[in-house]
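Of the protein chains in this complex, one is absent; all others appear in place.
Letters A and B mark the chains in the order given here, with residues in each chain numbered from 1 onward.
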Amino acid sequence: MKSTTVLLTDVSSQTWIEETLIDAVSHPDFSKETGWFIKKQQLHGGTSEGVDLITIHNGALTLSVLPTRGMGVWKGMYQGTPVGWDSPVKAPVNPAYIDLSERGGLGWLSGFNELICRCGLISNGPPGKDRGGNPLESELTLHGRIANTPAHFVSVTLDPEDGGWIRLTGKVQEAMLFGSQLLLETTLETQLGSNTFRIRDRVSNPGADNAESELLYHINVGAPFLEEGARFEMPFAEMAPRDPRAAEGVKEMNTYLGPTAGYAEQVYLFDPVADEQGFTPALLSSKDGGIGFLVNFKRSTLPCFTLWKNTQPEVNGYVTGLEPGINFPNFRAEERERGRLKNLDPGDSYETEFEVSILNNSNSVDAVRQKITKLTEQAPSVIHSDPHSKFS
Amino acid sequence: MKSTTVLLTDVSSQTWIEETLIDAVSHPDFSKETGWFIKKQQLHGGTSEGVDLITIHNGALTLSVLPTRGMGVWKGMYQGTPVGWDSPVKAPVNPAYIDLSERGGLGWLSGFNELICRCGLISNGPPGKDRGGNPLESELTLHGRIANTPAHFVSVTLDPEDGGWIRLTGKVQEAMLFGSQLLLETTLETQLGSNTFRIRDRVSNPGADNAESELLYHINVGAPFLEEGARFEMPFAEMAPRDPRAAEGVKEMNTYLGPTAGYAEQVYLFDPVADEQGFTPALLSSKDGGIGFLVNFKRSTLPCFTLWKNTQPEVNGYVTGLEPGINFPNFRAEERERGRLKNLDPGDSYETEFEVSILNNSNSVDAVRQKITKLTEQAPSVIHSDPHSKFS
Partner (left out) sequence: MKSTTVLLTDVSSQTWIEETLIDAVSHPDFSKETGWFIKKQQLHGGTSEGVDLITIHNGALTLSVLPTRGMGVWKGMYQGTPVGWDSPVKAPVNPAYIDLSERGGLGWLSGFNELICRCGLISNGPPGKDRGGNPLESELTLHGRIANTPAHFVSVTLDPEDGGWIRLTGKVQEAMLFGSQLLLETTLETQLGSNTFRIRDRVSNPGADNAESELLYHINVGAPFLEEGARFEMPFAEMAPRDPRAAEGVKEMNTYLGPTAGYAEQVYLFDPVADEQGFTPALLSSKDGGIGFLVNFKRSTLPCFTLWKNTQPEVNGYVTGLEPGINFPNFRAEERERGRLKNLDPGDSYETEFEVSILNNSNSVDAVRQKITKLTEQAPSVIHSDPHSKFS
């Protein structure tokens, strides 16, 4: 069998499949494995009305992807362990119900509950008036528009190579007359039976004018990976707290509190170090090291890493963010000043790549830890105890 | 037969019924009565696209409820008499088409046409910048968000007790990361053949931080109850006009003009008095006393009452509002100052209760009037001719 592609959405050809199930019954030739499936449905009711949902199950790992929310990954499950977090926003929210400008530009928070949520493409970071860049894009809202822009193209490919790969492709565009044009083409892939999925994105400028871009992956994890005594580890060259609040916790940066009433978020900004293949492992592991959530990102494509600690009480959202990005989530004007915006000429593009692995035993957690320790021994690991102008 | 519950919407379990009819054919054991039904449908076209509508008919009284608009009651009909008003906004509007922030925070008016519309849960009253409370909620829009938030849970229960009760339950949540969390659980119930329905609401704080709440029931009635010479009656301890415009009409407060070109709204604020059961009857009756619209509210749960007179020409919306609330619809900062906000600690809740009855003969209108007269005789009934700092 060769690769098979099923087109789920293509607005340009007015193609859209409301519901379908792709599995070993519909595609018996794909693999010897039979437990996998890809399910497409549309949610209804509440603010989820009209949200497209794609569930991918590779036989071991389940992921739910939201084309309506910019191809974000809502949540996952690996052999019974939930992967994600519990936001006060319980279900996927159709962007039709979100006003990004409300609450002083913080409307984005009304829909935020994903495991992986892109922040971009024009900007990310706090809202405000940025007098640089395209004048039509001076009124920035928190974390930009891409997570609230529905994908106009979605397809799934079954590739039988190496026992079977499932690949989900989506396209999401930010564009309007006189505005910057930015096209996201994303592929999420996972091998049958694997504990890993990989995301490869390309952001291009199909317009005729130069366009600035920011992009950060807000990868958010709660229990059971996050708990009191859970640890964060990653090899890095340099790190600084974002602000005085984060500076308070620099020494305890790599461990976590349990759910804590009154906790205010702490954010740390890193210059990551990569292994010989160019990948940086960022690991969140449980206190006893029995399970781990690993983000392995290609450093050359994602040179900035942000750690978001938000160990609020569970009902408020007990969560930490492992956030590789092309930039840090400072206000865009600051990132422009520090040279961290992508400046895309017409036709230009950039790519990013990372993979996420769920480690469900102490051996696999230990192996990653040893690797990080080794890389750390070779790395400068400069820790600023106060905010540093290089970072924020 | 025991109670039967039909689940219509539950986003958490991805349950949603597009269309159904529950009636004596589908549920023959519910009651000896056969004329009742509950119909669920979804509206399409115009700005009603995607709005869920539930019509309840108890054999005499018909009510249409809008889960998509925060469980508001769109309109009613009692034995041929329409209950509600004619807004310039003709049909239910999907909140997806509403921008609450537009027009200086008055976008709420673009969807306002209900018989019963909740104003809350974070705030009600005019838009503006409130520097108190949660900083994420400082930019207030008119009457808050609850009427433009779709319910994530809806079910209907048939309870055979006392000849048969229909109960509609809904849940609507305001929540986002870092924001106040407020959950509305509402039950609307009516007995088969009755001229009355009752609403019982509970607002709780499922979050870990203190949350402020305001809630007012904008209960709006036009013809045939409202007409030139129609009367408003309610026992009260004290009353004041909201502003100089209302002060102009204090003496004629309890009677109405016909549709009047150029009429500007007049608002009166009351401290209501309750009967021995703790309920305050607020009555709008036609000029000849032949029909009446009665709101009977539990004063301990709804200590503030606002009368909204808006006898504009019919095409502009000829309407009056009988509005029990936990607060008055002043700007939130003023209500905070006067101690009328609910301050909910984590896990705390408050409840409200009222019932609406349609009186279609002079005997029943007279009976309520006599009761009000009696309560009024025992009440102080202080009338301020000018705005008073206790109220506004």
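The working rule: a contact is a pair of C-beta atoms (placed from the backbone, for glycine too) under 8 Å apart; a residue touches a chain by one contact, two chains touch by 3 or more.
Given the structure is predicted, the values throughout are model-derived calculations rather than measurements.
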Of B:N94, B:N124 or B:T352, the one touching the omitted chain in the full complex: B:N94
Listed residues A:G128, A:G193, A:G207 or A:P387, member touching the removed chain: A:G207
Touch with the omitted chain, as defined above, among B:T4, B:S138, B:N254 or B:N316: B:N316
Sole contact to the chain not displayed, among B:G45, B:G80 or B:G339: B:G45
Contact partner of the left-out chain, one of A:T62, A:S123 or A:T149: A:T149
Residue ranges of chain A at the interface with the undisplayed chain: 9-12, 14-16, 18, 50, 52, 67-68, 95-96, 99-101, 136-139, 141, 149-154, 173, 175-179, 181, 206-209, 346
Residues in chain B touching the chain absent from view: 41, 43-50, 87-91, 94, 96-97, 99, 101-104, 106, 109-110, 112, 261, 312-317
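The criterion applied here is as follows: only the chains that are shown with their structure count from here on.
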Distance between the centres, which are taken as Cα means, of chain B and chain A, whole angstrom: 42
